[in-house]
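All protein chains but one are shown at their positions in the complex.
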Amino acid sequence: MPTRVSGRTPDQLRPVSIQRQFTRHAEGSVLVSFGDTRVLCTASVEERGPAWKKEGGWVTAEYGMLPRATHTRGRREAAQGKQSGRTQEIQRLIGRSLRACVNLEALGNYTITLDCDVLQADGGTRTAAITGAYVALADAVNAMLKKGQIKKNPLFGQVAAVSVGISGGQPVLDLDYAEDSGCECDMNVVMNEAGQFIEVQGTAEGHAFRREELDALLDLATAGILQLIELQREALKA
Amino acid sequence: MPTRVSGRTPDQLRPVSIQRQFTRHAEGSVLVSFGDTRVLCTASVEERGPAWKKEGGWVTAEYGMLPRATHTRGRREAAQGKQSGRTQEIQRLIGRSLRACVNLEALGNYTITLDCDVLQADGGTRTAAITGAYVALADAVNAMLKKGQIKKNPLFGQVAAVSVGISGGQPVLDLDYAEDSGCECDMNVVMNEAGQFIEVQGTAEGHAFRREELDALLDLATAGILQLIELQREALKA
Amino acid sequence: MPTRVSGRTPDQLRPVSIQRQFTRHAEGSVLVSFGDTRVLCTASVEERGPAWKKEGGWVTAEYGMLPRATHTRGRREAAQGKQSGRTQEIQRLIGRSLRACVNLEALGNYTITLDCDVLQADGGTRTAAITGAYVALADAVNAMLKKGQIKKNPLFGQVAAVSVGISGGQPVLDLDYAEDSGCECDMNVVMNEAGQFIEVQGTAEGHAFRREELDALLDLATAGILQLIELQREALKA
Amino acid sequence: MPTRVSGRTPDQLRPVSIQRQFTRHAEGSVLVSFGDTRVLCTASVEERGPAWKKEGGWVTAEYGMLPRATHTRGRREAAQGKQSGRTQEIQRLIGRSLRACVNLEALGNYTITLDCDVLQADGGTRTAAITGAYVALADAVNAMLKKGQIKKNPLFGQVAAVSVGISGGQPVLDLDYAEDSGCECDMNVVMNEAGQFIEVQGTAEGHAFRREELDALLDLATAGILQLIELQREALKA
Amino acid sequence: MPTRVSGRTPDQLRPVSIQRQFTRHAEGSVLVSFGDTRVLCTASVEERGPAWKKEGGWVTAEYGMLPRATHTRGRREAAQGKQSGRTQEIQRLIGRSLRACVNLEALGNYTITLDCDVLQADGGTRTAAITGAYVALADAVNAMLKKGQIKKNPLFGQVAAVSVGISGGQPVLDLDYAEDSGCECDMNVVMNEAGQFIEVQGTAEGHAFRREELDALLDLATAGILQLIELQREALKA
Partner (left out) sequence: MPTRVSGRTPDQLRPVSIQRQFTRHAEGSVLVSFGDTRVLCTASVEERGPAWKKEGGWVTAEYGMLPRATHTRGRREAAQGKQSGRTQEIQRLIGRSLRACVNLEALGNYTITLDCDVLQADGGTRTAAITGAYVALADAVNAMLKKGQIKKNPLFGQVAAVSVGISGGQPVLDLDYAEDSGCECDMNVVMNEAGQFIEVQGTAEGHAFRREELDALLDLATAGILQLIELQREALKA
């Protein structure tokens, strides 16, 4: 099996770290790293349901990238006066993914907002964000239980995510920026702890991909996500 | 095999029509219908490349929905002062999908914009838009060849799209609005004429989906898209 | 009497068609054509009065043009982030004109929005929009009466509109795009079925116009509008 | 002939004053008053043609109202983040009206911007603005001639404007705010020094107006504007 | 003591005039001039408290500059679609400064908005605005007392402001535009009638300033403001 520029095997994740309580004010605050990709995920609890829903709570996400998280400075979205299409797409994905493990009715009249801000980018920021945001969400829910804001845990199962792609003709797991820019096709996969799919988003970059390529990518993603699920569990125990 | 509310079998498309030259000014102008979903797709040729690229042309898309294309009136995005995250996500998907069958270098210094405006919505507007926009694009490219703006055809292959989902526990093809709102998971698939994948976007709505469900949905989509590819061919011959 | 490039006599309208129920969801939906100008006019009924008014309903309009309704593609206003001054001027005109035949008190706590979207433009889009929107409004009001939302018909009289101008030195009715671009002065006239004026908007383009020119234009407009009033009546009977 | 609340006869203008050089920096600066309506009109000369035109200059206008120019405070448009439809309609009207007396080719590569800011409003702000802006424009053009920026005077003729309407059943000239709010129909007329029409904008407020009413209003406007033309001449001589 | 280009001594204010009731509609309307700097300050009383405060009233300010108040035309902020950072900074300063002399609880459920619009600029517009706005505020409060909207005067003390700076190496009072553009450091000072500080904002332009320079500037400002306080008093007696 040929190795990658980074020396990783095709099915190898980058070193992952999940640091809880990175900042003080948020009910959940996690700095997640997938190699050089570092995302600060905070979970904020507010006592209000969404405007368009009479009962039950809500879980939503916002995503941002610090202007110099990347190789060359990007323009600040607040100064631009709007969030890019890419930003909106990512934050909608994060929110949808996390809601897949929450019983919103059991959340009562609360909204939890997951802010995922990329401090440093090296590929896979959205999948790192989902993986870290789950831990921040779990911390926030535990804080709510402790304060008596809710009676029973609204979380069922876990959610984690990883990217996969075909790079140099071979399917690989957890692409870094160099692999991502050069890859022929790119897929983000979100799963739960039972290995079931929550989101699958695959895009052909260089050439359209065949069904057997798709199958290989899904296998890689499944194995990678089950490792991430385990790392989340350990982090939450610590 | 249980039938659907609409009387269709699980693997049956809605009646599809592809009407070329619906309006006069555009280089390509197609009214595509998937059942009651009707989208006007125009292709406009402009002599300018994209600002961020020194050589070669570009293909891009914009998407809109007339305020009363839907059951209840939606707010006009132009009056709101911005396009929603959903709109941006869809138009990025359409543009990316169509570019997958275009040799941009062979397009010279031209930009082709595909405007997909939904006149009436009944589910599957983005997949109908991609399917119709391909035909408008082909007409525009033929007009360019005829005028001598380009020497060789920059299109290779065809692109079409369809939605699939699990509704009432069974995998079904080409969901209408009623099926789409109630479905447990929903996937949009874009393929080329060789049955290869260009985009796969699946989202769990009610519950996470198992690998075998995913496989069944991909099978349905593949069969449906190959029919749409054939319908595009016939429309272009007419 | 010299004829026009189009072969029409100076006092001749273009072929006019008024197609009701063009789309399904709206309470009124009319595709109106004045020659090659085609505007989709929908009337949407919502149960809310305007914020700034304690009692009675409201009738308002929004106007848009699909990017490639015109010879060269115009930028999409939703993508630009704002409606142009021209768009706002036109939609204010349409709303004001239609309100001139509505007893707003009799409309109860309802707002009717007339969306006029130009699918294809060849001059006179605002006057075609007013003429078509009246028919959509009449259909919506009839639907409300049938559902028992209102007791008595809030419409009194009819409203239609046409453009007139001086082209090649001679006053002509219902200018198409070629005549409109080259004309020396241009006037939009809105009248009711009694031949009384609701709006008169005349602009000198090439040279200021004399009182007798103004008089000739008003005569042409009056005759033209009375024909349109008749065509509306026939369409509503069909 | 019944008199008006203000004591004026139906064909009587309010006291008009035209004060030149009201501020120091602008090439033309005029404070115009029609009774209690006071508008500061400045003309600014900039050495640049419009972006969309290869040759010749341009004359354009912007309009604003100080928040407390009116009885109750209006919101500041700069704080709102956009100009209202009304503001845009008015500034387009002012620009178009003034251009009707300018030979743009003779203006060379210059743009003259007429800023019309209402310090105090009592009806007829747009017509006062046009009347005052003409004088500011004439001053700016004279300054350009003196500096040698242009060789020949690009102005031909004069432009002035007034409102007319039907109030209490009778046609009256130059409506103040009280008359304007209560009037049945309202018309703004712009003419040149030869009594020819540049713009006619009439709107039925209470009821549609008959042709003979329209004729009476146009007669009143013509007589009023010829007086304003004379007042402009005197102001420019002073 | 060397004199300034303007002939003023270093500690000399420009001629100051405070003209009350400059416009009719506002509860307070003051045209303040500091030499060629002329600012129209209106105070508008509205019966509503601020949204974020349960009890007591509010005093706030907005600032604007007419496009041609300056040597070269500036772009109109309403047309730009936003207020510049400079504008926001100034209006926040004016509001904060005026609130320093108001007992907001005694203001009941009223909001007073101070609109400060610069008709002509020659340096020191923000300090002239604060000085004039105080007088407009006092007039508005008196009108409220007279109407019985409030029982006791919510104003305590007076507020005025002036700029100071180091120009040509010497500390000077009340800089005009020429001095301001060329100055090495620039300070805006707001004080009350007891000579106490409400705001001090000093900025080094050319070089950092020493403590003794700062002290000299504060002395100049104090003496200048006490004169302005006296001029406000006289204006309010008139």
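The chains carry the letters A, B, C, D and E, assigned in the order they are written, with residues numbered from 1 in each.
To be clear about the criterion, a residue touches a chain if its C-beta (ideal position, glycine included) is under 8 Å from a C-beta of that chain, and two chains touch if they have at least 3 such contacts.
Predicted model only: the values in this text are computed from it and were never measured.
Although it is left out of the displayed model, the omitted chain contacts the following shown chains in the full complex: A, E. Here one chain is not drawn; of A:Lys53, A:Arg76 or A:Arg210, the residue touching it is A:Arg76. In the complete complex, the residue from A:Gln19, A:Thr113 or A:Asn142 that touches the missing chain is A:Thr113.
On the side of chain A, touch with the chain left out of the figure occurs at residues 23-26, 29, 36, 38, 40, 42, 44, 46, 62, 64, 66-73, 76-83, 87, 113, 115, 117, 119-120.
Residues of chain E in contact with the chain left out of this view: 82, 85-86, 88-89, 91-92, 96, 100, 187, 191-192, 194-204, 207-211, 214, 218, 222.
To be clear about the criterion, only the chains that are shown with their structure count from here on.
Repeated interface, listed pairs C-D, D-E or B-C, reference A-B: C-D, with more than half of the contact pairs matching by residue number. The chain occupying the central position, as judged from C-alpha centroids, is C.
At the interface between chain C and chain D, over half of the residue numbers appear on both sides, which makes the contact a same-residue one. One finds 33 Å separating the Cα centroids of chain D and chain E.
The geometric centre of chain B is 59 Å away from that of chain E, both derived from CA atoms.
Counting partners per residue, chain B has 81-82 as the residues that reach two or more other chains. Chain contact topology: the protein chains form an open path, each linked only to its neighbours in the line.
Every pair of chains meeting the contact definition is listed here: A-B, B-C, C-D, D-E.
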